[in-house]
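As you look at this complex, bear in mind that one protein chain is not there, while each of the others sits in place.
Chain lettering (A and B) follows the sequence in which the chains are written, and residue indices restart at 1 in each chain.
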Amino acid sequence: MTRRAAGWKLFGGYAVLLLFAAIYLYPFLIQIATSFKTDAQASSDPLALVPNPFDVTTWQRIFGLTEDSPVPIVRWLTNSVFITIVVTAARVFFDSLAGYALSRLRFRGRGFLFAAVLAVMSVPGVALLIPKFLMVTYLGIYDTYAAMILPLVVDAAGVFIMKQFFDSVPVSVEEAARIDGAGVFRTFWSVVLPMAKPALITLTILSFQGSWNEFTHFLVTTQDADHKTLVTGLASLASGELGAGSQFPLKMGAALLTTIPVAILFFCFQRYFVRGANEGGVKG
Amino acid sequence: MATIDGSRRASGGIRGREAIAGWVFTAPMILILGVFLFIPVLMALYVSMTTWNGNGSPFAGGQNAEFVGLDNYSALFSRDGLTRDNFMQSLGNNFWYVLFVVPLQTATAFFLALIVSNRFLKGKSFFRTAFYFPSVTSSIAISVVFLFLFQNSGAVNAILAFFGINGPAWFSDSRGLFHIALGKVGVDNPGWAQAEVLGRSLWAWSSGPSVAMCVVIGLAIWTTTGTFMLLFIAALQDLPVEVDEAAMLDGVSPWQKLRLVTLPMIKPTLFLVITLGLIGTWQVFDQIYVMGKGAPAGTTLTPAYLSYQESFRSLKYGTGAAMAFIVFVIIVLLTWFQRWLMREDRGTSRRTRRAAAVAVGMQQGKQAGGPS
Partner (left out) sequence: MRRNTRLALVATTAAALTASACSGGFEESSGAQQNTGKAGLTILIGSSGDAETNAVKEAAKAWADKSGNTAEVVVASDLNQQLGQGFAGGNPPDVFYADAGRIGDLAKAGNLFAYGDQVSSAGFLDSLAQTFTYDGKLQCAPKDFSTLGLVINTDLWSKAGLTDADIPKDWAGLEAVSKKLTSGDVTGLVISGEWDRIGVFAKQAGGWIVSEDGKTATADTPEMKAGLDEAQKLLKSGSMKYAKQVDAGWGGEALGKGKAAMTIEGNWIRGALSKDFPDVKTKVVELPAGPAGNGTLLFSNCWGVAAKSKNQAAAVDLVKAMIATDQQMAFAKAFGVMPSTTEGAEKFAKEYADDAAFAAGGEYGQGPVNIPGFDPVKAAFNSNLEQLASKDTKAVLADLQKNTEAALSGQ
């Protein structure tokens, strides 16, 4: 391959990549730009990435700083934050407990439990909408925070990640602790868990992302306006249920609010996201 | 060292404690997954065999929840009427959706992975970030943005107008792609396509995805290529460099190298990506909810959304549950078929297959965004 051919190839490669990158990033930039436009400009000049005039009314409306607060976005935000924090903390704790037990503790029925976890993981989400509604109604907790949080508190995928990780930890450390007379929980909490930091961080990030972006679960287990999260609220706003007119800057603003936390998390902890995605890959 | 007696006692103690600890540690998982996933699925299975309309208990029988066995299932295939029409249309729509999305997203992800993994490329991290970012954001938020972009006078049509193309009214256009193409050569609802299969004419079945559905297809590809690109990058990085160099020394052209060396070596990842794609595309729901709930003319209706609509809006939970289980069966069949193909091809070890199966479940969990 000649120098020039290689040069052209490289140039072509970069051009294609930049074009794709533009296509992938443009919608987010437009989201930001539109939230700073007026309703009229959003309709008349949808392509423009620079709002003219720069208008913060939409953001004022979102945070309730104007008299007409059409949608309780702050309430949605509060719900999202509360639920995400509780679910993430719970998942990290319970998933690592269960993962450790399945990996390290020997007890009858362990194999069966693990097989059951795999089986549950293979049920596609589409088949779970109605079942979740049924159970929540059966327990009498329909349309409560309990219904939004309890079912999400443990997830099979998280248990699996932790088990896989603990499988890879050498047994020697634990054995040393045991001989020293430490109890099972003590061993787990003070010795093994600190070694599991990378897996825990991955699990935290995946749990945060999963519960923040959760939609269908909240859709079927709640209906009160007070229980809406950013995602369910945005969905009802966008599907036209909350008033007429296509107020796109407002919708873009709400969508942006929904995207920002995960985006920040993503940029700070990228390699854990990548690792999380690859946990699904055919690796060791 | 302790006496024999003492050590036996100690080991029995440790074993016993381990067993108790084992059950205590897994108790929350058993409780939550059992109560909120396992049992509900069984409940729904029962409901799918009744005509429950939402009133009172589905297990009480009687007028509100009559037990009808497999009638709901057979009605979806054999009873002439709106329910079957809608269900068949949703199956058709989803089929076209899968047919377009899976190959396109796999090819795009692979293509991007190839370029980004290139040894000579600078700014790898930036590109990887850019392409993967859409995958972590909420599908609802993205759908709203696309709603904005694909308006009649929105950004996409503005860009098309720049090239002199008159963009269609994306969300109001219910014409199928294949119908449009056939129409251009003068074929429009010919007599030979009037034969009905399961209540729909052959002409209707062969419509291809509607223009509105194409927007959803584009959205799916845009969102998922990032994740699959990462999988391909990992696989490509695992390729031994010596094979690569040996191929180059042999004077193999880049295209031949791709076909004869690279592709065969990443077959496991390729099959994984296709399997994940198949599973994910049969469950598309969030985007449909935001982008029209089946409009225009039911061409963006999918079985997952129809199951929800039939249950929670038409209050026919039995039919809705039956639809959900049918989709469940379709997905399971497709997954088995994929795994069978993979086994045939590579004679892979049991461990690899097990790992692949698990990987599938994991990604499903992430795509569903929920606990499982």
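To be clear about the criterion, a contact is a pair of C-beta atoms (placed from the backbone, for glycine too) under 8 Å apart; a residue touches a chain by one contact, two chains touch by 3 or more.
Note that the structure is a prediction, hence the values are computed from the model and not measured.
For the chain left out of this panel, the touching residue among B:S172, B:Q194, B:Q237 or B:S253 is B:S172. Taking the complete complex into account, A:G109 is the one of A:G12, A:G109 or A:G183 that touches the chain left out.
Which of B:T26, B:N72 or B:N86 touches the hidden chain is settled by the complete complex: it is B:N86. Touching the chain that is not shown, out of B:S57, B:S74 or B:S253: B:S57 (per the contact rule at the top).
Although one chain is hidden here, its contacts on subunit B can still be listed: residues 34, 38-39, 42-43, 46, 53-60, 62, 64, 81-83, 85-86, 151-153, 169, 171-172, 174, 294-298, 312-315. Remark: the residues of subunit A touching the chain excluded from display are 43, 68, 109, 111-112, 115-116, 133, 137-140, 142-143, 223-225, 228, 236, 240-246.
Everything that follows uses one rule, which is that only the chains that are shown with their structure count from here on.
Interface of subunit A with subunit B (complex): residues 10, 13, 16-17, 20-21, 23-25, 27-28, 30-31, 34, 42-43, 46-47, 94-95, 97-98, 100-102, 105-108, 110, 113, 116-118, 120-135, 138, 150-157, 159-161, 178, 183-185, 188, 206, 209-210, 212-217, 219-220, 231, 234-235, 238-239, 246, 248, 251-252, 254-256, 258-259, 262-263, 266-267, 270, 273-274, 276-283. The part of subunit B that touches subunit A in the complex is made up of residues 14-15, 17-19, 21-23, 25-26, 28-30, 32-33, 35-41, 43-44, 47, 58, 112, 115-116, 118, 120-121, 126-149, 151, 153-155, 158-159, 222, 226-227, 230-231, 234-235, 268-269, 272, 276, 279, 282-283, 285-286, 289-290, 293, 303-304, 307-308, 311-312, 317, 320-321, 324-325, 327-328, 331-332, 335, 352, 355-372.
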